[in-house]
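One chain of protein is taken out of this complex; the other chains stay put.
As written, the chains take the letters A, B and C, and residue 1 is the first residue of each chain.
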Amino acid sequence: MRIDLNSDLGESFGRWELGDDRALLSVVTSANVACGFHAGDPSVLRRTTADAKERGVAVGAHVGYRDLAGFGRRFLDVPPADLTNEVVYQLGALAAFTRLADDRIRYVKPHGALYNTIVHHEQQAAAVVEAVRAFDPDLPVLGLPGSRFLALAEQAGLRTYREAFADRAYTPDGVLVSRREPGAVLHDPAAIAERCLRIAQGLPVEAVDGTEIVIEADSLCVHGDSPGAVDIARAVAERLRAAGVAIAPFTQEAPAARGNA
Amino acid sequence: MRIDLNSDLGESFGRWELGDDRALLSVVTSANVACGFHAGDPSVLRRTTADAKERGVAVGAHVGYRDLAGFGRRFLDVPPADLTNEVVYQLGALAAFTRLADDRIRYVKPHGALYNTIVHHEQQAAAVVEAVRAFDPDLPVLGLPGSRFLALAEQAGLRTYREAFADRAYTPDGVLVSRREPGAVLHDPAAIAERCLRIAQGLPVEAVDGTEIVIEADSLCVHGDSPGAVDIARAVAERLRAAGVAIAPFTQEAPAARGNA
Amino acid sequence: MRIDLNSDLGESFGRWELGDDRALLSVVTSANVACGFHAGDPSVLRRTTADAKERGVAVGAHVGYRDLAGFGRRFLDVPPADLTNEVVYQLGALAAFTRLADDRIRYVKPHGALYNTIVHHEQQAAAVVEAVRAFDPDLPVLGLPGSRFLALAEQAGLRTYREAFADRAYTPDGVLVSRREPGAVLHDPAAIAERCLRIAQGLPVEAVDGTEIVIEADSLCVHGDSPGAVDIARAVAERLRAAGVAIAPFTQEAPAARGNA
Partner (left out) sequence: MRIDLNSDLGESFGRWELGDDRALLSVVTSANVACGFHAGDPSVLRRTTADAKERGVAVGAHVGYRDLAGFGRRFLDVPPADLTNEVVYQLGALAAFTRLADDRIRYVKPHGALYNTIVHHEQQAAAVVEAVRAFDPDLPVLGLPGSRFLALAEQAGLRTYREAFADRAYTPDGVLVSRREPGAVLHDPAAIAERCLRIAQGLPVEAVDGTEIVIEADSLCVHGDSPGAVDIARAVAERLRAAGVAIAPFTQEAPAARGNA
């Protein structure tokens, strides 16, 4: 039994630092690295990819809208053809730094508002899929189970992986409870760790209304940019290991990617 | 006898169009393609690299300072390590699009204020060289003869190529006359074409003070973003061909580059 | 009988020039001046406000989304409080330049996707209204008749003015035909001029389906950033004058604005 832990990294920008990347890299097995459009600058990309390589953490491209002021958290109605090109641009930029680190991009995970949008937005979902396929069809994608993004990626022949959120409540339908609702975000490290263990074991967890649901996931997303977040990530990792669940990148057995190295 | 004609392309940005790229692509053999930091957006990069490939024009990375508002024409005192990373980022982004076009980056030519700065600025010159070397040591560079940039590139084991400017006056020392001086820019297509032919043939041309100098060049830079510029480029190409000088990319016989395809 | 002609100006940015501002300033009576978020840089604002003052053209603040790459033409889901502050910021920046020109902002007209969004988007419409009210409650707004923006502006006590589009087709309900539909944009200068005259005279014009509608307007919007656009603007102005319709800023009789001079 095994699962992956992923987290957002490389979100600093120039003078502004965000998140405790070094601490997270000692906990997670996959790093979603910002590519410069919503966060991250070239020197941050350089350092983050080098540190991830050194710690054996798989690097994913955390592609987002071109919106530094909004940190990629605001929907932007980009025409699909432009969105494809913006994602390709980010993949190429990150690939240059994984190459310098003697590594390569292992997967793609959309960020923020783009992630949420392509759960249902057909055209933008297809645009992101097309970017990955055109850049490197051997590159897997990580996304929300049931999203249009994963469905279209599968249709396009991409390998798809599903993630669950360690610290978020779910509706009975397995959808995330909106952050605007009470109880949407969980805070107790022990409870979160226990919940993560059950997800990793394929056991049902409690939805926000008290019913039980099974959340299928190849990777658990833990956060690192808020106080206490690193503690939660550590608690999850320790609980999983204590229960005999191996923590390893979901991309580990994947066949060698073709071209972005 | 042969020479290359290069020009700046892909300098549009969003709603703003600049230069007659289609016309230039029918004249030049090397295209310096903006990478998004001083000009160019992802959709412009996509279109420009595809068009260049279709016309058989060699794509060079026209890397510049991160300064859209100044079009990369203002010196920016970037710390060398950051500059290296900014150039790597641009190379990676452009390489993604040349890959989509089933092509690859053939050379690197710094743009604008960066080009002028690294004629003499040791640290920034070394930073650009280090970026190219780290990204792909088989990638040649194009620059000003006598510049620190070309000297350091050569020391680092990069292949170097020299360019001359078709429409610019030179001092007796073979340095460009500053644009602020009278007579710095030449305007007569026939005179410019004749001058280019002499440079291609290795014959002396007149410096701004009337003395004669020999300008050694592997490539002639022609411009395309001002009225009449395309006409000048065409006049140069016609004059060269009429005199039996072949026009071909300076990168043509180069051994296959290693990794950015 | 009189009407205003307005057009978008000051849309250049750095090296990129857009539109024939000088020609337009000799035709229109109101200039929607970009404030730097979707187009326009400080030197463009300086020049445009000075030229408008010299020609006696009323300056309006053409406020937009913070999106240079998209020219403000893509919906951006900015939280309302942030949108209010972004509009205030733009108003302040433009007001500095009208002050330098011994002039002041005469009205506010949202640009592009923001203009279209607040036709129906209640929260963003209210956010823009709040920005104008907070900055200067004596500043009138120009918008689409029937829009939520004008309705909320009126409720907030702002003076509101309505505009019609010279070169756009309307549905029988008086709404603009989407640019994606055939026949959405009119091209014949003489026909456009005639149509503008009828609007100015309060007479019905033909909707896209052949029915007749009356479009009430205080100002006619003419464009200047496409080939032939200035010719259309001139044709409209000439036709109006020939028929005895005075062309004058809609803001002319307005009481003196309070504070932004």
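Rule of thumb we're sticking to: a residue touches a chain if its C-beta (ideal position, glycine included) is under 8 Å from a C-beta of that chain, and two chains touch if they have at least 3 such contacts.
From a predicted model like this one, the values you see are computed outputs, not experimental measurements.
Engineer: Just name the one of B:42, B:70, B:140 or B:224 that touches the chain not displayed here.
Structural biologist: Here the residue in touch with the unshown chain is B:70.
Engineer: Taking the entire complex into account, which one of C:67, C:86, C:103 or C:163 touches the absent chain?
Structural biologist: If we include the chain that is not displayed, C:86 is the one touching it.
Engineer: Looking at the full complex, which residue from B:59, B:113 or B:196 touches the chain that isn't shown here?
Structural biologist: Considering the complete complex, B:113 is the one touching the chain left out.
Engineer: Of A:37, A:71 or A:107, which sits in contact with the chain we cannot see?
Structural biologist: Of these options, the touching residue for the absent chain is A:71.
Engineer: Tell me which stretches of chain B touch the chain missing from the display.
Structural biologist: Missing-chain contacts on chain B: residues 66-67, 69-70, 74-79, 113.
Engineer: Could you list which residues of chain A touch the chain missing from the display?
Structural biologist: Chain A touches the chain not shown through residues 11, 13-18, 39, 41, 68-71, 73.
Engineer: Provide the residue numbers of chain C that touch the chain removed from this figure.
Structural biologist: Where chain C meets the chain not shown: residues 36, 41-43, 45-46, 81-82, 85-86, 88-97, 99-100, 134-135, 259.
One rule holds for everything that comes next: only the chains that are shown with their structure count from here on.
Engineer: Using the touch definition from the top, which residues of chain A touch two or more other chains?
Structural biologist: none
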